[in-house]
Structures are given as structure tokens and as C-alpha cells.
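Shown here: the complex without one of its protein chains, the others still in place.
Let's look at chain A:
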Amino acid sequence: MTKKEVIKMVLDGKKPPYVPWDCKFTIEALEKMKKHYGEDVDVEELVGNHFIKLGQSSGFKTDIGKDRKIDIFGTVWDMSLEKDIGNVEGLVLPEPTLEGYEFPDPENPILYAGIEEKIAANKDKFVLYSIGFSLFERYWCLRGMENAFMDFMMYPDFVKDTLRKIADFNIAVIKNVCERYPEVDGIYFGDDWGAQKKLLMGKEVWMEFLYPELKRMYANTKSFGKYQLIHSCGDIAEIIPELIEAGVNSINPFQPEVLDVDELMNTYKGKVTFHGGLSTQKTLPYGSVEDVQKETKHLLELGKDGGYIFCPSHATEGDTPIENIVAFIDLILAQKR
């Protein structure tokens, strides 16, 4: 059975032969792994992830020097401290108007660069096209975070118009991807809405502003017969029914510090798959090897009948001791031995 088939079984609510996984690592964590496993280690091969992700999870960026990158929406990213995603610098839209602003062209070749090669090299994997910063995050990258939150209150029509245009761009990209690359199995939407407790903007605002565009994007993906997997950090428990209603198949990163992993797995069994669950805020950086093993085994047990894809609840960070990284990798790989 291929990795693609195992993931499809899980997303279709069937019992898989083992719990599949897809784990990511930050640059700092990868450096630790190279020290441990050897400089020439191929981490993807070592870990044996089940997804191959096309597109970009944090946007399409070009180096402009001095530790800065610019993405196709015109946002400048300071890469000096946070080297994986970066931090937004300045405002693309200092005022609540789109006058003079041009959205990127969905035909831009950068959006589709290297796709054929990646698909050809990963035929056994579940193929995802990643659209990172897919709605709210794209909005605040353009307007700045505080402006973005206040815009909901002050300029609701502008927010709705801009979100609609962001979604239109994504829908055009999804259409191109689905028509040009039939091997793509699903779309992976990233957009952080959650805080440590509840949603950053509250459910009422999420329902009024974000949900209509999310439904439109997800319906579009479904119309091509593709799966849709989403990522939102934080406590998003209160909107899981709406996400399922909109056709979401999988929810990542399933943060155990803010979500009740056991309860949610039981409540939504057969309705949605959870992807994540291993604590990156507590267990991985601060726990012992035994703590990591215990939590990993518990998750693999919870997911043995389906509805679950294992991974740490974020890309594993550089503050995780290498022994803890090795501990969960050994356990997930041992399932297939």
C-alpha cells in the first residue's frame, strides 16, 4: 500500500494499516538532526513523510538582500531573527484602500515552479498544493496586524472586499493547479485564527468576515474532487463544526496545550481527521525522552482506527533536544517494522 493510499484511507474515515505521519522541522532543528544523523542525511527520506507539499506554506518570496525577502503580494519580510517564515516589515496598504494596489497574477510561473519534478520524484506520496497565509493572515500582512483587527470594526466593507479578492486569487491558483496537475490530491490551506484561548478575533467576527470566503474557497476545491486540509494554530475548537460543514477533511496542528486531543478525536470521529497533536510548547522542548515516548504512543493508540495523522503540533523547533526528536521518529517508524 502506498503512502498516498494510507492517507486517503484516513481522510475517508477508514481504518489504516498504521498511523501515517507528516512531520516538519525548522532550520535549527534540521541542523541538530544533521549533527546527530550525519551531515549528508536526507531528513525527508529518514522520516518517511506521507505528504509531498507543492507551492509554498509561507508565501512566494524573493531575496532582496540585507536579510530581507519580498513576497508576490509586495510584503517585505525581515528574515534576520525568524529564519523559517520571517517577520513582516512595514505596511503594503497603510490606508484602508486598494487604490493603486495590484493583486499578484495567478499565472505567475513562480506559483507552479518545479511541480512536475516534485510529483515525479514522489509518486507514492499524497500530493498537496500549499496555500499559506490564505486569508486573514494575507490580509494582516498587507495592512499590519493591529490595523487588521481594527478594520473589522472600522471598515467592514473594505475588509470584505479585500478578503474576497484574496480568495479570488487563491481560487484562480487552485483552478490552475487542479487543471494542470491531476496528480494533486488536495489543497493545504494555512491561516492562523486561534489564540491560546478561543479565536483571536472571536467567533462572531470569524463567521461574518472569514467564513463566507473560506466556504467559497473550500467549495471550489471540492468541485475539482480534491481533499482539503487546513492549518490554524491555537484554540479553534469552537469552529470545528463550521469547518466540517464547509468540507474540511483534516485539521492541523491540533495543539494539545490548547485543545483537548482525546475529546476532540472522540467527538469528531468519522467526520474529520486531525493532524498533529504532539506538544511543541511543552513536551518536546521541556519534557524527557520518556515524556515524548508516552505522548507519542498515546497519540498512535488514539489514531489506530483512523481519523488521525501524526506530527508534532508545529514544525519541530530548534529548542527541542535531539534525543526527543529521535524518540518520536523511532516510534512512528517502528509501526511499519
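The criterion applied here is as follows: a residue touches a chain if its C-beta (ideal position, glycine included) is under 8 Å from a C-beta of that chain, and two chains touch if they have at least 3 such contacts; residues count from 1.
Going forward, contacts and distances are computed from a predicted model.
> The complex has one chain missing from view, so what does its UniProt entry call it, picking from "Ion-translocating oxidoreductase complex subunit D", "Autoinducer 2 import system permease protein LsrC", "Putative Zn-dependent protease" or "Cobalamin-binding protein"?
Protein name of the absent chain (UniProt record): "Cobalamin-binding protein".
> Please identify which residue in A:T62, A:N87 or A:N108 touches the non-displayed chain.
Of these options, the touching residue for the absent chain is A:N87.
> Sort through A:F73, A:F152, A:Y188 or A:Y211 and give me the one touching the missing partner chain.
Spelled out, the listed residue whose C-beta touches the missing chain is A:F152.
> Kindly state which of the options A:L54, A:L200 or A:I240 is in contact with the chain not pictured.
From the options A:L54, A:L200 or A:I240, the contact with the absent chain belongs to A:L200.
> Quickly run down the residues of chain A that touch the omitted chain.
Here the touching residues of chain A are 28, 78, 81-82, 87, 145-146, 149-150, 152-154, 195-202, 205, 257, 280-282, 285, 317-319.
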